[in-house]
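One chain of protein is taken out of this complex; the other chains stay put.
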Amino acid sequence: MELIKLTIDKKSVEVEKGTTILKAARQIGIDIPTLCYFSLGDMKIENKPGGCRICVVEVEGRRNLAPACATECMPGMVVRTNTIRVLNARRTVLELILSDHPFDCLVCAKSGNCELQDLAHKFGIREITYKGEQSTYRKDTSPSIIRDVDKCVMCRRCEMMCNDVQSVGALSAVNRGFMSVVAPAFEMNLEKSVCTYCGQCVAVCPTGALTEVDHTRQIIAALADPTKTVVVQTAPAVRAALGEEFGLEPGTLVTGQMVTALREIGFDYVFDTDFAADLTIMEEGTELLDRLGKFLGGDKSVKLPILTSCCPAWVNFFEHNFPELKDVPSTARSPQQMFGAIAKTYFADKIGVTRKDLVVVSIMPCLAKKYECSRDEFKHDNNPDVDFSISTRELAALIKQANIDFKALPAEDFDNPLGESTGASVIFGTTGGVIEAAVRTAYEVHTGKKLDKVDFEELRGLEGIRHAEIDFDGLKLNIGIAHGLGHARQLLNDVRDGKSEFHAIEIMACPGGCIGGGGQPLHHGDSSILKARQMALYREDAEKPIRKSHENPFIIKLYEEFLGKPLSEKSHHLLHTHYFDKSTKITVE
Amino acid sequence: MAKYNQHLLVCGGTGCRASHSDAIVESLNRALVERNLDGEVKVVMTGCFGFCEKGPIVKVLPDNTFYTQVTPADCDEIVAEHIYKGRKVNRLLYTNPENQEHVSDSKHMGFYRKQIRIALRNCGFIDPENIDEYIARDGYAALGKVLSSTPEQVISDLIKSGLRGRGGGGFPTGLKWQITSKVKADQKYVVCNADEGDPGAFMDRSILEGDPHSVIEAMAINGYCTSASKGLIYIRAEYPLAIARLKVALRQAREYGLLGENILGSDFSFDIEMRYGAGAFVCGEETALIHSMEGHRGEPTFKPPFPSESGYLGKPTNVNNVETYANIPVIILKGPEWFASIGSEKSKGTKVFALAGKINNVGLIEVPMGTTLREVIYEIGGGIKDGKQFKAVQTGGPSGGCLTMKHLDTPIDYDNLIAVGSMMGSGGMIVMDEDDCMVAIAKFYLEFTVEESCGKCSPCRIGNKRLHEILTKITKGEGTMEDLDNLRNLGQVIKDTALCGLGQTSPNPVLSTLDNFWDEYLEHVTEKKCRAGVCKSMLRYVIEPDACVGCTACARNCPVNAISGERKKAHEINQDICIKCGACVEKCKFNAIFVR
Partner (left out) sequence: MTKIKSLADLRKIKDDVQEKIRLRENADQPEKLVQIKVGMATSGIASGAKEVMNFLIEELEKRNVDAVVTQTGDMGYCFAEPTIEVILPGQEPVVFGNVNVKRADEIIEKYIKNGELVDGIIPRNYETIDNK
């Protein structure tokens, strides 16, 4: 390791070769403002196009100013981050960016959480010297994501996420000069593109250019309608992140407060998606064992590996990119959709409410879930199994709107029967969690033995692609895990080429899994937040009295009273799905 | 083999071809056949002669007669009189504007007298589609010489020669090669930047059209010196003729084995592929060019890493411009000392300029570095058109600066031009006279950079747009003193913060005109006056009541009915309605209408 000495603002600092001025400065407590720069350091995700020029600094001996985010430190470098020249340049550049930005902060979804607004505040901008024409574009609304690229500052973070991290390739810079903007090819609508609605673009957008479709108004309307019974389900990753929106430390579990808040808002039943996650394990785990048994028995019509199918962005991804593999993933619906199907049949019958009068709302860390709700396969007589899906951020907004002092709320329990869950279902919210939950159940079902230890540490972590071998009492099961669609693509390529040696693969579209979902509170590039959320989920798992899905008493009861057994005809009808080839050539309007 | 006594060279550059030089070749051949002279006289289509103002050019050899503005209809006379009877066709000779005498020989023409042609040495001399003619001019001898020498020796000679990049940056070429050669990699590339984007500049096109082999040879030399086996020529698709000639040249070089495996019996193998650009100005910037070649959006990235470390497909890549390459074979053959003896202290050799604007001799010229602007404009360029007054010269393409009278004796080289607020660029040189408004000129150039910005960095994407808006405001007569302050600050910040060379230089036309023509800006802002009469919004058409006889001709011809008045009484123009079309001035027989 080569060390380099340099001076920043008259302070001397020693850094590793290859360190940028920005990082060197942060090392000694000098915070150079940035806009386009973005990094989830530990996860090898970095965006430094050097485009916004907010982070410019003066380097002695250099003709022009240098972008601190992209300029590497050199031995003996003398850097000044706060000269009049630098401050004037930064201010002028920021004014330029603001001069081409709509001034509708008051009604912007990002207001209060906008990095551009923060900069304007920090720089004390009170008027824009360089006023002029503003670039305007067509607004684009999809089932999950709204693109209002009048607010795009060309930071290119979304493009980096969509291409480098997710390998989706829906977004890239188009047009030249003043009209340049990030958009799908030919500026078509997102809905027509290969977008998977993973929402990672939204998760990193510094402004309000990319936001989720807001469904809170429809929910308020449903709650206000006396003829409707409104049920809510909350995904596992939500409870590990919601607190951040109320100033709690990342990683604070707020399960009980969240339940109380939802009741206060007026939901008739507060249920847990975790219940459906346990149900998913019953179906998916059984499917795994079924396929594995046939495969090992020499049945050539059965393909392995089996791939998890809980993640709707992941489903979109393979439907677009690997349609030839659409037989490979599990046919099990995602927990959100299993919940909807059971709520609108089993539960609706139980409480004597018609399907039409039962409104199912989901709180998800995810934006693709909004799209998933709208899929035709998940509708019955045009009535969706899940009516509305809102993000963690939207829930926070709803709670704030309802004037609820979240931090002061007492903790309450979920309602039954769809509120009971096990530790296995809680970890669905993190990469590695679904497969660990499946292994806990599959092991016991397959071997007929009790697990001594339910923690499978070898399946945990934040590496992009992981694999582990689990001993099923003599049967060695090869398990692969990928999070981030770019990593998923690598495993999928192997599967397509017949080179994959895995029996089962878990895939989650977002970095970290649902804890890093596109609907979560913004992490602003702080990867320690993701880690804290992950730890929180494992903590909740550890604290649960029941930690294996097949031991959930309400699941057992559901099978007894309604479904029969896993993979039964009723299960097939309500809890499984099929996939489509979406690779059809893109047509330009 | 036919033995030709005389050669007729016809310019086959894009400009002259547009004026039917194809038909000229055809007509000449027909006339020769008619007189049974086709066995003795050979017609050759060459590259550009440079004197485009007077094109199409036909040159008769060996007596070096230089016919200008030839049409296909003139061909019969040239053959009948000059070839057959030995009498020059005087009406087609160049006329010296000073004494109105005919000049038959290009050597005695002011346009050529001060020129030294190194990069353009073969343009207008050989048939670019015939590799033999290039070989006859010592072509590929430099490659042969290099192959029997070491890369280190060649690079050291190149460094000694003092050659600097002709594409605009002026980076020492030898040094660039040295850096690329020292990087270890399994694959390296050499790239020829033929994405000539400066409006009005066409030296690269001319070289590729007139002497493609010199570039191919130099690229092979570059490949040998940097251990690259692959060359790429990035050329804009708008250059069909250059592309066609390059393709012919590449094919011929391959047929001779001068490209391909084991060139000239050595261990060195090298070949060249073409890549086409869609004509984005910013793709002349080397990192943007590489992205474009890779199939990505043509936009620059931050340097370092430099392409010599990580370029095309992440491999070390040496990018040089066409004109730079064209110099290299000669330097190898004649030696670095010879090259270094030409030019100024820090800029060696010659530079090709595209002379344009309000100048008598528009065209392509090659002069030693250190030649003064005055020599170029007045001696080679033949002075200002129509005897008007010189006002400014803009060098370096759209992002160069506007220099004025006081800079005329500046010897042209990289450093001098930067010192006076302009730059060498790729060698555009546009001359302006008293009829040009410098505010409008600055606005014109900004329009180009606004159009051509890739949009990646905020200062260039938004800043240049704002500069253009302020300039538009000033030319409309709505400018304020604050606007002038803003122009200067914004210009300087863009220069200071933009990501690439395009953005960093784009405010030059504004900053240099603010420096050199401050009074014109002031007039626009404080007096709402444009002295050149270019900014229409500021013009006022006024009827002098004493001179007006009330004939009503102006009122009847005003398209917007802005003129009122009783018959036989003085008329008046309503300034709010007037669109400044000038129709009234034309119709007034009494010179009663003035423009102020």
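Which chain is which? They are A and B, in the order written, and residues in each are numbered from 1.
Basically, contacts are C-beta pairs under 8 Å (C-beta built on N, C-alpha and C of every residue); 3 or more make two chains touch, one makes a residue touch a chain.
In this text, all values refer to a predicted model and were calculated from it rather than measured experimentally.
Note that the undisplayed chain, when the full complex is considered, contacts B. Considering the full assembly, B:P62 is the residue among B:P62, B:G387 or B:P559 that touches the omitted chain. Only one residue from B:R87, B:R113, B:H296 or B:R540 touches the chain missing from this view: B:R87.
Touching the chain that is not shown, out of B:E34, B:D132, B:E273 or B:E586: B:D132 (per the contact rule at the top).
From the options B:I116, B:L241 or B:L264, the residue with contact to the chain not on display is B:L264. Residues of chain B in touch with the missing chain: 3-7, 9, 40, 61-64, 83-88, 104, 125-126, 132-133, 135-138, 140-141, 144-145, 147-148, 252, 255-258, 264-265.
By definition in this document, only the chains that are shown with their structure count from here on.
If you average the CA atoms of chain A and of chain B, the two centres end up 53 Å from each other. The touching residues of chain B, when paired with chain A in their complex, are 280, 297, 299, 301-302, 304, 450-459, 461-466, 469-470, 486, 489-490, 493, 495-499, 504. Against chain B, in their complex, chain A makes its touches with residues 48-54, 56, 64-65, 67, 70-72, 85, 88-89, 92-93, 96-97, 99-100, 129-130, 132-133, 153-154, 172-173, 175-181.
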